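A single protein chain has been omitted; all remaining protein chains appear in their positions.
And now, chain A:
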Amino acid sequence: SAELKCKMKFGIYLPPKAETAKCPVLYWLSGLTCTEQNFITKAGFHQAAAEHGLIVVAPDTSPRGCNIEGEDESWDFGTGAGFYVDATEDPWKTNYRMYSYIKDELPKLINANFPTDPERMSIFGHSMGGHGALILTLKNPGKYKSVSAFAPICNPIQCQWGKKALGGYLGSDVSKWEAYDATQLVKSYPDSHLDILIDQGKDDQFLSAGQLLPDNFIAACTERKIPVVFRLQQARGFCSHRIGYDHSYFFIATFINDHIKHHAKYLNA
């Protein structure tokens, strides 16, 4: 990767339709600590993707093996925690340019080497990846046909993770952080042609820990009249104590089909 100045891996799923025709591309951004493998192996999206004829690309969550000091120190900053920003601070700014990588370099690569329809792209992700999907969409109106997220970090400047990461990559000027905050970006989003689907596990510990802050995002969208359907998922069953969904891939796997359908509606329209 030229952007990240290291070797990057990505996962890609090609549906049967790709053998004969060009297919739209759906980009999945994984969350903290994930690699390009997690989604491919755990999410169980293949059938839905095949059914709707979508190519799914799952890049890694950060540059790897850059030998930057402190990159492996914590699980929520550095390796596996790229936060989909273009870092401006040293020693990160050389390699940690996930934003540009996802926005430009990767699509170019994919389009050059696979039977893609370059006009049709959508993006979604989980947790940090959800945050990444949201900000990439909000910062590039019209680039993505649709966006959705699982338990995204909606308001990073307000939560611990965000503060840590954004501070580390972008410096202490909070105003610079706003450019990578979905909630903030929504407030100044130029139009309202968006249809955002967000699934959130009710028993997600990070939700209760205040790391995700969907309410803020929802409030902002409501204010801006950006259409969002936000589903707080909990299990329906006979048990008296409701078991909600958590932050794991099981949660993702349960609802991935709805998300694929959501994207297919726009990608195949």
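Everything that follows uses one rule, which is that a contact is a pair of C-beta atoms (placed from the backbone, for glycine too) under 8 Å apart; a residue touches a chain by one contact, two chains touch by 3 or more; residues count from 1.
As a convention for this text, contacts and distances are computed from a predicted model.
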Task: Name the absent chain as its UniProt record does, using one of the following: "Serine/threonine-protein phosphatase 2A 55 kDa regulatory subunit B", "Mitochondrial import receptor subunit TOM40-1-like isoform X1", "FSD2 protein" or "Copper transport protein".
output: "FSD2 protein"
Message: For the chain left out of this view, which of A:46, A:139, A:163 or A:231 touches it?
response: A:231
- prompt: Which one, A:81, A:102, A:123 or A:218, makes contact with the chain that was left out?
  reply: A:218
- line: The listed residue (A:17, A:64, A:120 or A:262) that touches the chain absent from the view is A:262
Field: Hidden partner chain, residues of chain A it touches
entry: 192, 195, 197, 202, 218, 221-222, 225-234, 236, 261-262, 264-265, 269
